[in-house]
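Sharing a structure here in structure tokens format.
For this depiction, one protein chain was excluded, whereas all remaining protein chains were kept in their positions.
Note that the chains are named A, B and C in the order they appear, and that numbering of residues resets to 1 at the start of each chain.
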Amino acid sequence: MNSNIIRCGRAVLHVTDLERSKEFYEALGFIVTELDSESVFLRGLEEHNHHSLLLKKREKPVLEVMSYKVYSDEDLDKLANYFENEGTKVRWLEKGTQHALGRSFRIQDPQGLPVEFYAEMDSVDRLLQRYDLYKGAKVQRIDHFNCAVTNVQENYDYYINNLGFACSEYTVDDQEQIWAAWLHRKPSVHDVAFMNGVGPRLHHIGFWLKDPMSLIDGCDVLASMGYAKNIERGPGRHGLSNAFFLYLRDPDGHRIELYNGDYLTSDPDFKPIKWDLNDPLRQTFWGHEAPDSWFDEASIVLDVHTEEPVETGEPKLKKTKPQFMI
Amino acid sequence: MNSNIIRCGRAVLHVTDLERSKEFYEALGFIVTELDSESVFLRGLEEHNHHSLLLKKREKPVLEVMSYKVYSDEDLDKLANYFENEGTKVRWLEKGTQHALGRSFRIQDPQGLPVEFYAEMDSVDRLLQRYDLYKGAKVQRIDHFNCAVTNVQENYDYYINNLGFACSEYTVDDQEQIWAAWLHRKPSVHDVAFMNGVGPRLHHIGFWLKDPMSLIDGCDVLASMGYAKNIERGPGRHGLSNAFFLYLRDPDGHRIELYNGDYLTSDPDFKPIKWDLNDPLRQTFWGHEAPDSWFDEASIVLDVHTEEPVETGEPKLKKTKPQFMI
Amino acid sequence: MNSNIIRCGRAVLHVTDLERSKEFYEALGFIVTELDSESVFLRGLEEHNHHSLLLKKREKPVLEVMSYKVYSDEDLDKLANYFENEGTKVRWLEKGTQHALGRSFRIQDPQGLPVEFYAEMDSVDRLLQRYDLYKGAKVQRIDHFNCAVTNVQENYDYYINNLGFACSEYTVDDQEQIWAAWLHRKPSVHDVAFMNGVGPRLHHIGFWLKDPMSLIDGCDVLASMGYAKNIERGPGRHGLSNAFFLYLRDPDGHRIELYNGDYLTSDPDFKPIKWDLNDPLRQTFWGHEAPDSWFDEASIVLDVHTEEPVETGEPKLKKTKPQFMI
Partner (left out) sequence: MNSNIIRCGRAVLHVTDLERSKEFYEALGFIVTELDSESVFLRGLEEHNHHSLLLKKREKPVLEVMSYKVYSDEDLDKLANYFENEGTKVRWLEKGTQHALGRSFRIQDPQGLPVEFYAEMDSVDRLLQRYDLYKGAKVQRIDHFNCAVTNVQENYDYYINNLGFACSEYTVDDQEQIWAAWLHRKPSVHDVAFMNGVGPRLHHIGFWLKDPMSLIDGCDVLASMGYAKNIERGPGRHGLSNAFFLYLRDPDGHRIELYNGDYLTSDPDFKPIKWDLNDPLRQTFWGHEAPDSWFDEASIVLDVHTEEPVETGEPKLKKTKPQFMI
């Protein structure tokens, strides 16, 4: 199946204090496209679509949905038909239901993650060359979703075989079972990654920065505004993906990765890179052991049909916080 | 036609002194994959294919061919058939003819540029995380070709309608005629650009750097090795493409662009950005007026069938060295 | 004579449109300490003294004075006595005469430059770690004055022998006559430089940046705010001083250098570096030939006693715009 999914597009997060969250994301360098008493629509500096992060004021901080952009409305219908034919329940949201978004539909993926597809989003001014508006880490664009699931192999097979994703890098345990996988539609390392863990949960949303100094500047600006405690891990470099990374926790604990590095994955003869779970350079090429919170904590996700939290389960493979890390 | 062209892949340049050229490109930070008395095969640090720049020792410094990678051997055959059906003469080079490359074919494009297509190239070790080998400007990968042609509109139409390229940005003169265009297959600003000028000629080959400091480091290292005179233009930032750029002339005068910046062009609803030829920010967002040599000089190209230089002609639209530049 | 001059301290510039100048310097990243209808007091992010640049609204754009900070009030008296004893006319400005400044005195130096000495300036909050206030090029502190004079040798001798400056680097012509000299009291490359030219005039005031990326960021922000035309030269690297530099013209044409690089010059056994006037790497290690304006234009200076412009004269050595530059 050629899904004609183009890329990860946006995430919808529930937050408990809209003003507090807005301040945090603006400090990071996001642009507020629009806001009202219930929602804040945020985008990066190079984004020409209305938003890549939507915050909704709600009682509980959860991930409502992760959304992918598909090529055309026709592709959207084809994809919905595909899901219905294979028995996946589809929930349509007609145009007008969601601000600034065309018609879309949502499904729960095989591992229980809430996923949405859309073809159209309102266009807005791209602020790429409005350097006078650059602030904080100068967030450029959304890059990827990273999720904890109980059975990585199942989602790995489904996204590759049924949705046309390609694998750039993956981790295996000592029985050669897939413990984590980085999958992409756009030719970067990933649009989505799945890691073995208590799931389904959202581990983090990754945003792309234009250079390493923007990440350092982001740390300095956040610290000067009182957000030093929101820096959970990094800066450091991952072996896997070669990313120069920083992990932050927003005021509700949702995790954001600032990300620079990456490489071009356009080629069919690019061989996915295999890492052993016990390779000390995998998670951290250099930098320090991740804190327990980074391994243990993640955002609860909603059921797209009931709008209730999805119950989590224990992972199929063993949970591992590698002890050898640098 | 869906060409399944993936990206620009490599260029073949003729140089008059192989050792002198090798030294120059190594100073820039290229990796020598292989060399013999007749040729040097060069690649960037993240490239997993054998080479993106092939230097051949010959009497005269010309561009032999610009090569694009297609998805599969089957796509290669389809594309050759397509050209033959429309009356474009195809020259096949069977596997074994060219070192490290699978079978390929070459054509002269509508504007007389020598173009090659291939699906396979030998894989080699990617050196992305061998930071101990990083030197000079730490060249990461090939990014684009930039060519002067006499009739930009013709190639614009052909590459978009017949070969499936998309336009990211373009320049028009005061009659709204296309004066220059940036076209891509991979979702970056371009794989190839065409500019109105004495043509067909190769203006430059662009290579992508990982960050702006690599460009500054490149200037420092080149200057300390006696190559300051090879810096022709920059550093500066283009309005068009938002690239942080540096133009260099190799020992034979072939022009290389070091390039950082760019943005993601994956979306079908991304509207090509139109620039007026007289917009002072177009060529240089900041930085200085380009020297005459940058406007006047470019590399002669070969005929893929006769292997003789292609005669150049005067451009259809007026030649312009904008005087208003900053 | 141990002058106990500590460092260059501040400059006083006359500008014709205070609001327009304020906007320009704020775009560059200066902090406005205070302002009124007649003057704007500016400082860099790490400066704990009230200002390092004072703009006064006047009819004509000139340099009123360059001021040096001395160690103590006692040193100030000693220095004034010294000048009076050798026959240099001293003009005292008692405390209260100048806002935020203690008592000071002014002289015309041997080459006719207006120079002031003071020991005290009001303290203000240092904003070094208020990264949330960093803007533009994030100007950190004043670094040096650069002046055109008709007889470099005379000021070279006077500043070294009479005022205790040391020479870090200098340029000689083909008769080994000193054509330019870089002199310091603080252990950096310079507090003041003298160049052979139509003088006495102020060529530029140099401000220190924390890193090379701040200079690139400065260019981007200035260009996005419409100040691209104010960039006169650079970015590039000087051979002399090893500075990564950018020259800007303020709205009245006063020239500002943004400067990063430098090295420690604390040691008595550091041998001043001699450059030949014709060394192509001297002015530009890499980067482009300076525009004529950079050689020809400079700010008129005032007489500290009459407050009238000082008439300029032709330089003793030949004026040279080196043609060999890269």
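We take it that a residue touches a chain if its C-beta (ideal position, glycine included) is under 8 Å from a C-beta of that chain, and two chains touch if they have at least 3 such contacts.
Keep in mind the model is a prediction, meaning the values are calculated, not measured.
Colleague: Touching the absent chain in the whole complex: find that residue among A:Leu93, A:Val124 or A:Leu281.
Modeller: Of these options, the touching residue for the absent chain is A:Leu281.
Colleague: Of A:Leu76, A:Val152, A:Ala181 or A:Leu222, which sits in contact with the chain we cannot see?
Modeller: A:Leu222
Colleague: With the full complex in mind, choose from A:Phe83, A:Phe244 or A:Phe270 the residue touching the hidden chain.
Modeller: A:Phe244
Colleague: Which residue among C:Thr16, C:Thr97 or C:Ser266 touches the omitted chain?
Modeller: Reading the full complex, the residue touching the unseen chain is C:Ser266.
Colleague: Using the document's definition of touch, tell me which of C:Arg58, C:Arg91, C:Lys186 or C:Lys316 contacts the absent chain.
Modeller: Considering the complete complex, C:Lys186 is the one touching the chain left out.
Colleague: Looking at A:Leu18, A:Ala180 or A:Met213, which makes contact with the chain not pictured?
Modeller: Final answer for the missing-chain contact: A:Met213.
Colleague: Using the touch rule from the top, list residues of subunit A that touch the missing partner.
Modeller: 212-213, 216, 219-220, 222-223, 228-229, 231, 233, 235, 237, 244, 280-281, 284-288, 291, 326
Colleague: At which residues does subunit B meet the chain that is not included here?
Modeller: Residues of subunit B in contact with the hidden chain: 27, 129-132, 134, 211, 213, 217, 220-221, 223-225.
Colleague: Taking the full complex into account, what residues of subunit C touch the chain not shown?
Modeller: These residues of subunit C touch the chain that is not shown: 6-7, 46, 48-49, 69, 71-72, 120-121, 123, 128-129, 140-141, 186-187, 210-213, 239, 242, 260-261, 263-264, 266-271, 285.
Following the convention adopted for this analysis, only the chains that are shown with their structure count from here on.
Colleague: Roughly how far apart in rotation are subunit B and subunit C when fitted on CA atoms, stated in degrees to the nearest 5?
Modeller: 180
Colleague: So which chain is the furthest away from subunit B, centre to centre on CA atoms?
Modeller: Between subunit B and every other chain, the largest centroid distance is to C.
Colleague: Using mean Cα positions, find the chain sitting nearest the overall protein centre.
Modeller: Of all chains shown, the one whose C-alpha centroid lies nearest the global centroid is B.
Colleague: Where subunit A and subunit B touch, do the two copies share over half of their residue numbers, giving same, or under half, giving different?
Modeller: same
Colleague: Between subunit A and subunit C, what is the separation of their C-alpha centroids in Å?
Modeller: Distance between chain centres: 50 Å.
Colleague: List the centre-to-centre spacing of subunit B and subunit C in whole Å, with centres computed as mean CA coordinates.
Modeller: Distance between chain centres, rounded to whole Å: 44 Å.
Colleague: How far is the middle of subunit A from the middle of subunit B, if each middle is the mean of its Cα atoms, in Å?
Modeller: 33
Colleague: Return the residues of subunit A touching two or more other chains; collapse runs of consecutive numbers into ranges.
Modeller: 129, 211, 213, in rising order.
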